[in-house]
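Just passing along the structure, written as structure tokens.
Every protein chain but one is kept in place in this view of the complex.
Our next item is subunit A:
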Amino acid sequence: MKKMVFILTIILFFNFAISTAAEDIELKDPWISQREQGNHGGTLITTLLGDPKTFNTLIAKETSSSEVIDGYIFEGLVGRNGITTEIESRLAKDWEISEDGKTYRFYLREGVKWNDGQEFTADDVIFTFDLISDKDIPTSARDGLIIDGEFPEYRKIDKYTVEFELAETFAPFLNSMTLMILPKHKLYEPWQKGNFNSTWGINTDPSEIVGTGPYKLADYRNGERIVMEKNEHYWRQDSEGKTLPYIDRWVRIIVGSQETDTLLFERGETHTLGVRGIDYNRLKQQSARSDYSIIDGGPSFSTNFLVFNMNPRNPNLEKQPWKYEWFTNLNFRRAVAYSMDKETMINQALAGQGSKQWSPISAPNQVFLNEAVKKYPYNLEKAREELKKGGFSWDDNGRLIDQDGRKVEFNILTNAGNETRETLLNIIATELRELGMKINSNPIDFNRLISHMESDWDYDSVLIGLTGGVEPHAGANVWPSHGHLHMWNPVQEEAATEWEARIDELFKKGVSTVETEERVKYYNEFQEIVAEQLPVIYTVTPNNIYAVRDQLKNTETTAYGGVLWNIYELYLEN
């Protein structure tokens, strides 16, 4: 009997010791909100346009997954500010970059906890990079980290310090460090067993999904909603020292269509809405006597551009070799650029809510955007002049002919079902017909379009778009001549033209220094070259417009971050 008591005492003691040990982890470096002190509590309701496909952030490829988890449930060592787009601290409170730009040392916030109460340490960071470097895990995170074919070396210095050593100076490395850190204590076992790729699928018990972000998953009903609850252990605090976020629960309703999304907002059932161009005027009028405001975040990262096939390997050239001559003729491309009626495009395709795009860097990218690039304002007279300079002329019926008297006729493809692009295509075709060209506009299935562009190389021209980002090197698959998305002439062994060679060089130089000012210079020149040479001809980009209930406070809405980028310091007024 005595023995029992003794054992019990020991057990109790150990339990006590263990529980106090967990309590002992003290957050050494909280982040303190500078915004207005709000009240805690409440439920935020927003919408999602699609179901997540997985909660495993490394495997996730679609935005429908990443917009649920990245930044909200998981966080990176660093992240980007929602307003300035600059890199700022997250799980790492600070970092040092060596003189030669090859060694990065990150100092982690001490005492940060995963949302299940376990402490976050350097081991988790090392574990995450073990995962990323594992070739059996299909993750695009690895691509961003491989420099000259080598994965950087990484090591733990102590419990709160990690160090990376790169083979070469590589400026976008810090951008790659925004990738999400995963918990070793939850994922080590599945990884060892070889089923990491199917771990954290959509049917996982929500409490299994552990991150450091402001929210944790509480419930997911397939096709209906995701419910997230405040992470009680979060490392951000309000000015009174209480743990953020303010809002206790966050419900994200999965709506099937944008129409339903808008209706839900108008009924007052949700707090925010991404406004479509066609709803803008109506909602704007209503907002004056309603409890919400409309905020124009400015141009978004999405692009729409026209690209001509300048690939000498185009199989159609056997029959029509002259097309190569036309499309590689700079005057021809300039004429097309001058005939882009961007005002009409904005009014008709984007319901008035868009911006003109001139540079390959998207407008919200305040650090790298070069506003001084050559612009081609709508002017058919100038377009005709350019055509004349390029050796084109017109026959008696006003049809455009080239030097050898051939009528200028070509196809423009775009992906069917994308209303904006179909409208843009119509406007472009109308203007080019005005110049005497014969245009066959042809919206086709997306998959067919991709095979024309990616593997068959047999198209004339395509109206398509790519989504940009803040780091210009993200275009490394597009702009350098060896890139597989170098659409006009992909995967070249050696740059076909001088200006392409220069862009190759600029992209190499752009990563070879960590000084932002110097990088800006290289990327400015790159933007000038693209605007000068017009391998792609930009059209218009939609603006990101949001409707936000006045009840939701502390918001500062931008095209880059949306409404919710600082969700941890938003609060609901009673």
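Here is the rule we use: a contact is a pair of C-beta atoms (placed from the backbone, for glycine too) under 8 Å apart; a residue touches a chain by one contact, two chains touch by 3 or more; residues count from 1.
The rule we apply is simple: contacts and distances are computed from a predicted model.
Taking the options "Sarcosine oxidase subunit gamma", "Fe-S cluster assembly ATPase SufC", "ABC transporter permease" or "HmuY protein" in turn, only "ABC transporter permease" matches the UniProt protein name of the chain that is not displayed.
Only one of A:Gln37, A:Thr84, A:Ser140 or A:Asn281 touches the absent chain when the whole complex is considered: A:Ser140.
The hidden chain makes contact, of the residues A:Ser33, A:Thr54, A:Gln353 or A:Gln527, with A:Thr54. Checked against the hidden chain, the listed residues A:Asn477, A:Thr497 or A:Asn554 yield one contact partner: A:Asn477. Residues of subunit A that touch the chain left out of the display are 43, 45, 50, 53-54, 56, 59, 61-62, 135, 138-140, 142-144, 197-198, 201-203, 219, 221-225, 251, 253-257, 259-260, 263-264, 266-267, 269, 445-448, 450-451, 454, 464, 466-467, 469, 474-478, 484-485.
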